[in-house]
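What you see is the complex with one protein chain gone and the rest in place.
The block that comes next holds subunit A.
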Amino acid sequence: MLSVALDAIRPLITRVSRNYATAAVANGSHGRVANASVTVPPLQAFPTSPLRQPVYVPLSSLIRTGHPAHQPDQVAELDPTVFAHSIRRDILHLCVVHHLDSLRQGSANTKTRAEVRGSGRKIRAQKGSGKARLGDGQSPMLRGGGIAFGPKPRDFATKLPRKVIQMGMRVALSARVKECNLRIVESLDWTGTKTKDMIRRLDELGWDQKTLFITGKDIVPPGLKRSTENLHKISTTTAQQVGVYDLVKWSQVVLDIEAVRWFEHILSKDRVEFAQTM
């Protein structure tokens, strides 16, 4: 975690979360009030409660080549209710299990004694043979008979309260921030198409983990998509489509500024302010 004095980084701070006037808002993808003026409240406006201190993440850059990643000239200031949530693994478990349940095909099928092909003729006489009484030849007790209580195609999807899923998103994002595996870039608009250029850039940045690029735009930039399509350790998605499962699965997550704004718009909680006395 970034641990520098607030004074030192004040000039570096990019107010990602508070910047309303963006192309994304103009596109109408967020549905927020399109306030054209950019309001930047003074730092003193932040309450001093430790629960509300914003999270600071240095801004990385995918596009600007030749710029070393470990010397940030900008810092992103993130909403703590989204990116500094307490880690609740049980909530993540619920969300992941819910997601995987929904993926189940549920197509296992067996034939019951009614569905197995065969006649209903009584196999042997009720009495006299000295053996057990039997009806038709498709009874589950017999070899070649139907299956009693076997699987039938069914829907394994479960319901999970909307707010649990939202909490899961907050926890997953906060977990990545806590592990220092959440990167924020200005833009994911990679212009090249060659995979080897992307590999070179990722080597420069030192991002060798499994990485998920999340863009806040409506579609993933085509250059980025083509460059990373053949890399099995890299995946790309949009902020609207990403879920808790993806955030947990991919060890490193790279957001662009619009994606950060999207998540803060959807997930931010307005908390009641406590008194200023600590």
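In the analysis below, a contact is a pair of C-beta atoms (placed from the backbone, for glycine too) under 8 Å apart; a residue touches a chain by one contact, two chains touch by 3 or more; residues count from 1.
To be clear about the criterion, contacts and distances are computed from a predicted model.
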Not-shown chain resolves in UniProt (candidates "Ribosomal protein L15", "PROP1-like PPR domain-containing protein", "CTLH domain-containing protein" or "ER membrane protein complex subunit 9") to "Ribosomal protein L15"
Check each of A:78, A:96, A:116 or A:257 against the chain that is not shown and name the one that touches it. A:96
Among A:74, A:139, A:181 or A:237, which residue is in contact with the omitted chain in the full complex? A:181
I'm checking contacts with the chain that's been left out. Which of A:59, A:82, A:116 or A:172 qualifies? A:172
Would you write out the residues of subunit A that touch the absent chain, in ascending order? 87-90, 92-94, 96, 172, 175-176, 179, 181, 245, 248-249, 251
